[in-house]
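Shown next, in structure tokens, is the structure this report addresses.
One protein chain is absent from this view; the other protein chains keep their places.
Let's turn to chain A:
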């Protein structure tokens, strides 16, 4: 019984359940069906302070092998799941983008490698929130 990547089972369906979860721990569980362990092989690059919560640059890279997916969670956002990526063979497990953050909160990057989940967490201080209102 080989360890299947959890995301492969979900295939192309929109992760409705994962998205609805309010906390990042619940969202991670809904998306992958398991919990992550912190790893120093996951490098999360985020600013210490974001003046504009509407545009927070986030980047994650990892030295782990057999990476199949990467996701970003913003703990205190109305919905924690921000983005998730499928990383096929031949694509380097390194992504960056820009997130909206409601307030000062932890950003969690999850890397799925060889069927296991690894995480890195960083707090970003937000001066002006980016989720509207």
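Here, contacts are C-beta pairs under 8 Å (C-beta built on N, C-alpha and C of every residue); 3 or more make two chains touch, one makes a residue touch a chain; residues count from 1.
The definition used in the following text is that contacts and distances are computed from a predicted model.
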item	value
Name under which UniProt lists the unshown chain, selected from "Thiosulfate oxidation carrier complex protein SoxZ", "ABC transporter ATP-binding protein", "Molybdenum transport system permease" or "Threonine/serine exporter"	"Thiosulfate oxidation carrier complex protein SoxZ"
Interface with the unshown chain - residue positions in chain A	14-15, 19, 54-56, 59, 72, 74, 77-79, 81-88, 90-92, 94-101, 130-133
